[in-house]
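One chain of protein is taken out of this complex; the other chains stay put.
Let's turn to chain A:
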Amino acid sequence: MTRIKRGYIARKRRKKIRLFTSSFRGAHSRLTRTITQQKIKALVSAHRDRDRKKRDFRGLWISRINAVIRENPKVYCIYSNLIYNIYTRQLLLNRKIVAQIAILKENCLFMIANHIIKTKNPRRRYFGKV
């Protein structure tokens, strides 16, 4: 076999990985072996958290809607009541939109809540105070 020096093949490969890890803290951006490990962990976390992100945001929206709805003195309502009324009154707004409206245009949300809770719903199965 002819003799082959490895030259800078390994260095070229590691340079790309080092670029990826360039903003990490401490040894995770300096030492070669830890760099490869940290890149793997980072990509795995990103992959897993892309799905997590969807769940996290939904929880955040729910918390926000609940907070805004409970606190206002104009409409007496809580999150579960609001969602129940949204479904029975056939509104298609999802939690993301309702949360955004709750933060940016509270009056609009109170108008919606007021409308769907206080006006009589032909579809309601029971009558009485909510």
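We adopt the following convention: contacts are C-beta pairs under 8 Å (C-beta built on N, C-alpha and C of every residue); 3 or more make two chains touch, one makes a residue touch a chain; residues count from 1.
In the analysis below, contacts and distances are computed from a predicted model.
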| item | value |
| --- | --- |
| Candidate names "50S ribosomal protein L21, chloroplastic", "Putative vacuolar protein sorting-associated protein 17, Vps17", "Abraxas 2, BRISC complex subunit" or "Regulator of G protein signaling 9 binding protein"; UniProt protein name, chain not shown | "50S ribosomal protein L21, chloroplastic" |
| Positions on chain A contacted by the hidden chain, ascending | 40, 43-44, 46-47, 50, 53-54, 57-58, 60-61, 74-76, 89-94, 96-97, 99-101, 103-108, 110-112, 114-116, 118-120, 127, 129 |
